[in-house]
Structures are given as structure tokens and as C-alpha cells.
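So the structure is just underneath, and the comments pick up after that.
The complex appears here without one of its protein chains, the remainder shown in place.
Each chain carries a letter (A and B) given by its place in the written order, and its residues are counted from 1.
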Amino acid sequence: MKLAFDILTVFAVSAGSIFFLAGTVGLIRFPDALTRLHALTKVDNLGLGLIVLGLLPQANGVFGALKLVSIWLLVQLSGAIVSQLIAGAVRQRGPQR
Amino acid sequence: MTILSVFDIGLAVLILGIGVWAIAAREAFAAVIGFVVYGLLLSIAWVRLSAIDVALTEAAIGGGMTGMLMLGAVARLRSAKGNDAPTSMPVRLVTGALCTLVAAGLAIAVLSPPEVIPTLAPMAMENLPQTGLGNPVAGVLFVYRALDTLLEKVVLILALLGVWSLAPDGVWGGIPGLRVYAHPSSTLTFLAQLLPPVGIVVAIYMCWVGAKEPGGAFQGGTILAAMWLLVMIAGLRNVPSIDQRWLRLLLVVGPVIFLAIGIAGMVLAPAFLAYPAGYAKPLIVAVEFALTLSIGVALGLLAAGTPERVQRP
Partner (left out) sequence: MASFLFGAAGFVLTMVALGLIVILQRPAEVDHMMAAQLLGTGGVAVLVLLAAATETPAIVDVALLLALFAAFAAVAFVRSASGSKSESRERASGV
């Protein structure tokens, strides 16, 4: 059982890290602030979600697992809101800034 | 070179890089962003140094509150006139030289400690079970050096008085000029409706858990202040005028209860700020809750700024 959990952890954390890599590449290479926002908030969030998923078996009891999930939900919420706010700021200034 | 030391070196290089960028930034707004990023990264550094209480406070104060305060200052600078003269080169050189001296002094002090490092840590840990606390930082804050903690909270109120005293005579006791992002039914309103309940629960948890694990009144209070500021910025609640009774009561309830327990200690226990045997932990938890409220109100008002207009009757 522990071996199965460890394999899950390794896979999920690796997948999460790859998504972080993808998000950073998007941040670097995308042409526009709005597209970069997509890379930042969506892809990095998915990476964090996979990492949290992978760390759930290693967590400190049910309470620790709940804390991890609630952290991920909090980051989801903040990502959604912040992307809307920044997109609003981009629209206000026009495309060049 | 283990993975861990590579991680630590990478983190240190990143923090230094962000620090240099914040200093070299051309605009105040960019510099403040650099400073906030620096603070948030520093909390990871504190975690690596096993100072989790400090990491919590760094994330809260260095990341949230200081950024908020400085952004408020930047905004006021923008609308103030006659502030365009850049600092002259000699002043900048002298400042740079002084900062380098201080940094060099600190580096020498940290990198070449005396042979037997003087520390009270073993003694502090030995006497901790007597207090009923599990967190040695809480033990230092509320038992061994309780006087310092009491004075710090009073200093917080003094700082707030300093901010208030900048108000012009006509608006003393008025409403702080917190800049509001007042778009009705915007995404910010949604966040300000959803996040504060979560924040309040986390603040209560932080304050409660501080007796046993890293946490405590200061971190909980900062979360409360940030949630209150968020609600005010989104326009869901009006910024209160500073002469309201409930506001001033909440400000002082923490230090007053702390002081009262301290004075009671002169009667019920050997000395001022001593706790009667067996009652230490419940008293400390009570003080921590009261302090959380006071710190929350004080920090929120500090970030809200000086009064700028009066409430018309």
C-alpha cells in the first residue's frame, strides 16, 4: 500500500512539475499580456493541483490533507480573481501596455 | 553538494537578485512590487532556517501589509505635487556606503560567531512544560519576555497615533482616506465576499494553534487586518471614522487585558506578568485572542491611513 502511494506521489508531483515548466515557458514565450495570464493562472494552478494530489498520501492525517486541498482551492480562487482584475487593467490601458 | 544545499543557494541568489532589482527599479510602483516579492521569497528562506513562526509573520507582514502600506504611499506621492526632484548622486553614494557597512557588519557577526555560542535555548525548552505551552516561541513571547510583548503592542498603538496625527486639524477624528476600487458587482466584490470568511477562520486557527505549534496572535491579527482592508477596498463596507467608540475599544482591548492580567499577577502570583501556577495556558490563550483583535484593527487602520474627510452629521 505504501509503495502504491509512493508511486502515486512520484507520478503526480512529476506531472505537476512538468505543468509548471509548461506554464513558465508560456509566460516567457507568449506574445501578449492576456495570453501570458492564461499560462500563469491556468497552467500553474493545474501544476499545483497535481502536486497537492501527489502529496495527499504523505499528508499529516485527514486534517493535513484537508488543509492541502483548501490551499489549492484558495489558490484557484485567487487565480481566477487576479486574472480577471489584471485583464481589466490591460483592457483599460489598451493593447500596448 | 546535496540537493538541499543547491536549493538553498538558488533561493539565496534569487532573493539577492530580487533585492537588487527592487533597488534599481526606475519607478516607485515597480520597486514596491520587487519589495513584496522579496518579502514573500524571504518567508521561504525562513522556512529553510527552521524559523516557522518568523516565516508566517514574514508572509503576512512582509508580503501583504507592508506592500499595502507602501502602495498607499506611492499613490499619494503620485497625486502630490512638487516631488519630482530626484535624489542627488552624493546622497545616494553615502546611503549606499552606509548600507554596505551595516550589511558587512552583520555578515561578519553572523559568519564568525564566538566559539561557544551563547544561547538560552536549552533553558527555555527545559522550563517550557511548566507553562503548559508547546510552542517555544509562544513561551518566549508570553512567559519569559512578556513585558517586551506588552510594550510592542503599545508601540503599535503609538505608531497608529503617529499616523493619525498627520491629519489636518479640521478633519481630526474623521474618515481615513483609503482608496477604494469602487466598481459595483465587479470581480473584486466577489473576492471580498468569498475570501474574508475563509480568512477569519484561518485567523482564529492561527491564534488558537499558536500555543502548541507555530502561529500566534500577530499572524492571526494580520490576517484579520488584511480581510478587513479587502472588504473596505471593494466597497462592501464603509471606512469607519476614527472617533468611533467600538473602534477605539477594540484597539485597546488587547493591551488592556494583557496589562490587567499582568497586574493581577502581582497579587495572585509572585510578580508583575507572572501567571498563577496551572492557569498559565488559559490566560495566555485569552490574551492572545484579545491581542488578535487589537492587532487586526491597529494594522488595518495603519494601512487605511490618515483621516481625510469628516463624516457630515
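Just so it is clear, a contact is a pair of C-beta atoms (placed from the backbone, for glycine too) under 8 Å apart; a residue touches a chain by one contact, two chains touch by 3 or more.
Predicted model only: the values in this text are computed from it and were never measured.
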Option touching the unshown chain, where B:Leu71, B:Val154, B:Leu247 or B:Ala274 are the choices: B:Leu71
Among B:Pro136, B:Gly215, B:Pro255 or B:Gly300, the residue in touch with the chain that has been omitted: B:Gly215
Hidden partner chain, residues of subunit B it touches: 3-4, 6-7, 10-11, 14, 17-18, 21, 29-30, 33-34, 36-37, 40-41, 43-44, 47-48, 52, 55-56, 59-60, 63-64, 67-68, 71-72, 74-75, 78, 175, 177-183, 188, 191, 195, 198-199, 202, 206, 209, 213-215, 219, 223, 226, 229-230, 233, 235, 238-239, 241, 308-312
Touch residues of subunit A, complete complex, unshown partner: 6, 9-10, 13-14, 16-17, 20-21, 23-24, 27-28, 33, 36-37, 40-41, 44-45, 47-48, 51-52, 55, 58-60, 64, 67-68, 70-71, 74-75, 77-79, 81-83, 85-86, 88-90, 92-93, 97
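Operating definition for what follows: only the chains that are shown with their structure count from here on.
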Chain centre separation (subunit A, subunit B; CA means) in Å: 28
Touch list for subunit A against partner subunit B, complex: 70, 74, 77-78, 81, 84-85, 88
Touch list for subunit B against partner subunit A, complex: 186-188, 190-191, 194-195, 198
